[in-house]
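Note that one protein chain of the assembly has been removed; the remaining protein chains are unaltered in position.
Letters A and B mark the chains as written, and numbering starts fresh at 1 in each.
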Amino acid sequence: MKKVFAVTLGILTAIGGFIDVGDFVASSQAGARFGMSLAWVLVLGVLGICVYSEMAGRVTAISNLAVFDLIRERLGPRVALVNLVAAFLVTLITLGAELGGVALALELASGVYYLLWVPVAGFVLWIALWRLKFETLERVFGLAGLTLVVFLVALPHLHPQWSSLWQQASQPVPSGSENWNTYGYFAVSLFASAMTPYEVFFFSSGGVEEKWGPDELPVMRANVFVGFPLGGLLSLGIMATAAALFQPLDAQVNSVGQAALPVAVGLGRVGLIVVILGIFAATFGAALENGLSAGYTVAQYFGWQWGKRVAPRAAARFHFVVLLAIVIGVLVLFTTIDPVQLTEFMLVFNAVILPLTYLPILVVANDREYLGDHVNGWFTNLLATIFLVILVIVSIAAIPLMIVTGMGG
Amino acid sequence: MFVWFHLLDRQVVDRDGQLVGKVDDVELSDEDPPRVVALLLGPRPLGERMGGWLGGLIANAATRLHSESGPYRARIPYEHVASTGTEIRLRVRRELLPEPALEEWLREHVIGRIPGSSDA
Partner (left out) sequence: MRWRVVLVVVLVLVAAGWVGLAVATGGGTDPLAFRQAVAKTAQGGLTAVRTAHLAGQAQLDGRMFDTTLSPILDNAVEGVATAQQELAGTPAPGAPELAIRDQLSRLLDDAARTVGTLVAAVDRNDGAAARSAVAALGPLGDRLDDFARGHQP
């Protein structure tokens, strides 16, 4: 019984922890502009992150090492350094975007200008990372993120045309005033939002923090193959409510407040409270993960002591990098860049580094020296390679599409 | 015998499992075939091994961050190595090895000064 409880808890945490500001923005923008005709991209992205997360989780459970740790060992310090620089910079931007999301959620709750919330959010974020245990951070924000199911609850109350939603989903073509360029751009953004690299690094480092061993493999797989798709379902809910409310009115989504509006229209004040809480939990949780990831990537490259398993004194460089990352995130927001625009940039950059971050995972997962008999089977390798090709296409297309469409335009 | 390929860039842990660093370079003896005399840890050895302008950058970072005893460069004689595998386990505790200047400085001046730094 206890085992069932633990597994359920893990799955629920994975579902709630799936959404971050990137998923939120990309899904609601896509829903408003394209209805459900980009839904397939989400499905594809979720499948991709499942395949690669299982690999990363397996690598960690068997070798007791985080995936990023192994990149330097397998691919050498030069390649790993390029990987590190790219991953670290993107993590910084992502951290800024998530903090922006936190501040916007607080603005919706309080009416107080979001920029005033930014330093508060940054400070609370750092305190949480300093004081709270890893498992506590994971559980609390993962479960709180489950409240985003409110989008699915709100959907029927918006009286959508179910048949036309379904028709859009099964006919993946741009509609109305959109063209293939904007379609492609949003497809890239959506895909990047589902397969953000930091999630995999974090998943793997978290496995070391929680001391996974071969016994944890089934639980890890349950979390990935049940939790992540259900988390993706939440993303589809966000897309569907935006499609139901905004698309018939030809309105687009460019703010977090707008993205939450369908829940208010559908469920009223109670729904509004729940959705604001959900956005806060999702973005704050993601900010926590990104803060830690910033530390993980640098520390794991150089071999420094890292993680929350030891006292901060014993991992001073790791904690300093985390602190620095949060400060930089706050400073980026202080440039008064629109947090939603920052999120859009973040997604494009994530898209560009996708192959760079995922290829090493595939290489490591095939290494018998670390995994023994647990190396990838031929089917996993086939799937992973197909996805790698997709990632390369997405990575190459990202910047040109961004230019041609003027960031969605 | 390409023993050192299995050593380079591996994680070094001390006898209690605490992380020490990565094997940034190895010191070989003059014999033929050469054998590994010591493990070298630190930005200097790493930068010198990487070569190019990037390696030079890293090596120079070491000079800027050194403590009184010069840039951090741990030379761990191979006798201290207990086992090699996916990680290199030492026979000694971390405290007996020279501490990286950056870790020491940050602990003394930044991290160590924040309340709660001793709680895991």
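Quick note on the criterion: a residue touches a chain if its C-beta (ideal position, glycine included) is under 8 Å from a C-beta of that chain, and two chains touch if they have at least 3 such contacts.
Being a predicted model, the structure only gives us computed values, none of them experimental.
When the missing chain is restored to the complex, the residue among A:208, A:238 or A:261 that touches it is A:261. Here the missing chain is touched by one residue of A:3, A:159 or A:269, and it is A:269. Although one chain is not shown, part of chain A still touches it, namely residues 78-79, 82, 104, 107-111, 114, 177, 245-246, 249-255, 257-258, 260-261, 264-265, 267-269, 272, 276, 352, 399, 402-407, 409.
Here is the rule we go by: only the chains that are shown with their structure count from here on.
Chain B has its Cα centroid 34 Å from the Cα centroid of chain A. Those residues of chain B whose C-beta lies close enough to touch chain A in the complex are 9-12, 18-22, 24, 41, 46, 49-50, 52, 54, 86-87, 100, 102-103, 106-107, 110-112, 114, 116-120.
Per the touch definition, chain A reaches chain B in the complex via residues 63-65, 69, 72-73, 76-78, 80-81, 130-131, 301-306, 308-314, 316-317, 319-320, 323, 369-370.
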